[in-house]
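Apart from one protein chain that is not included, each protein chain of the complex appears where it belongs.
Take a look at subunit A:
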């Protein structure tokens, strides 16, 4: 440890390193590297927290773990591993969720510095708020593939994690998924929905239940499957033949479209079993092989489902049978809608939202994090500009590039500025207080335990002993009116925001349940655009017939997102370019994308610092993650 050897650092810095208590949130890809760097540099008062356990696919980069440690808690194993090369350091490891209320202000206040090495937006926002509230400097980080970034956050000095709205995940209209798929991703999403419908927690999955409406008095797929004892061949016939016939009967669905399902050959219903076990995951299966794969996976999944605690399975890309289910269903549906097949490997990327991850990008980001940490300890905040790691050198040869100066806080930020307010638009006669809490405050605004008051009247209370229960009321029944304002706050995060609510009657099924805007001008702009676009609404995607109000949040691309180091997490979906969708080779696409980025920067020869386009490209790739409904549940279980 460098700080114990005289002459390596100046004495002032040497002491600061030895004495400063640092919290590391996350012991994954970046976390392992940061922990190593901190310990070697001589930091000797550390706490590390992570809620994950080690998986095989972590081992190509999370070097503090090996095969024997698979299944164990990351935080504990990481600690044990670094103690081997430096036993003289105090590390407290926590196997838990940083959003747990037991890690409150008192916990955070122990630290001189917090480092985020997280993989999801929700936890990042949470730590951001905790650090703002405790006035502790925070280093935020992320990588995706070859790209990465380090951001410095300090209340009143720099932008916070939430100063600029982070991009939202790509969404797909439900009707496209259900009736008019055009791309492999649509079929993959449909396959995951089918899985949920058959084996998952259907009662929460409104969109799927409505599926029964198509053929007026049909049973839900789940009940049908139960009645037929999940017979693979019957299920195959029902889902890929009978249901398609029903769709075809709804002529209006396909009347004006160039998309139309084509029934598969009936002879496939009792085809011979076709061997597929020797096909590599990078090779394409035939139609017959997909059918056999489907027949083979239904029963094992059904057995697992029967054994599961409350007869509910959560789809998991690392479960071979569940993965085969999605591969075969997605390709079979593609066959019906004349969409190209995808390989097992590619479907796993898209369905699992896997973010590619490598050791080197994490190590570079982790090195920069500790250099920032050294500057922060000495109070040299002005030296802590955001740093971006590029996949290829820019026109000036730069690979690690920085902002020219610290980005000042956004005075209108909802989180770090007291002047922030949010515009919330919904149909107050239908939207319930429960939806307000779950969908708006928790899911959208990342609160943990929200309280809502309007003119001193409590509408939602995080304290059950208050006995406030207005959850089943609509907002209008709870006393809200068009243009009213209320306060939402989270004591734990010390975060409060003023929300101005507008009533907007839901005019059609395609309307969103609610909208969140940063200010009233956005509402006006949105309305104007809405009015303008109304006439030509009939273009392909978002149309007509059997629309649901449900919009599916899904990662867009093969480079989509999961499990990794700073962004993915089994937990997340990432926003990626639309161009990246629907290609055949994941790796190729990434290559192309880089070249595009390169082109952009070449054109701006005289830009001194990193251009906004570059930054956005890197951020988009390296930073954006949002929770998937299923995976979020999974993370709570840990």
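Annotations
Please note the rule applied: a contact is a pair of C-beta atoms (placed from the backbone, for glycine too) under 8 Å apart; a residue touches a chain by one contact, two chains touch by 3 or more; residues count from 1.
The rule we apply is simple: contacts and distances are computed from a predicted model.
Note on the omitted subunit: UniProt lists it as "SUMO-activating enzyme subunit 1", one of the names in "Cytochrome c domain-containing protein", "Multifunctional methyltransferase subunit trm112", "Sb:cb470" or "SUMO-activating enzyme subunit 1".
Checked against the hidden chain, the listed residues A:146, A:172 or A:315 yield one contact partner: A:146. Considering the full assembly, A:401 is the residue among A:225, A:401 or A:517 that touches the omitted chain. One of A:157, A:248, A:264 or A:359 touches the chain omitted from the figure, and that residue is A:359. With the whole complex as reference, residues 1-2, 4-10, 33, 36-37, 40-41, 56-57, 59-61, 63, 66-67, 82, 84-87, 145-146, 280-282, 349, 354-364, 366-372, 374, 383, 385, 387, 392-393, 396-402, 558-559, 563-564, 585-588, 590 of subunit A touch the missing chain.
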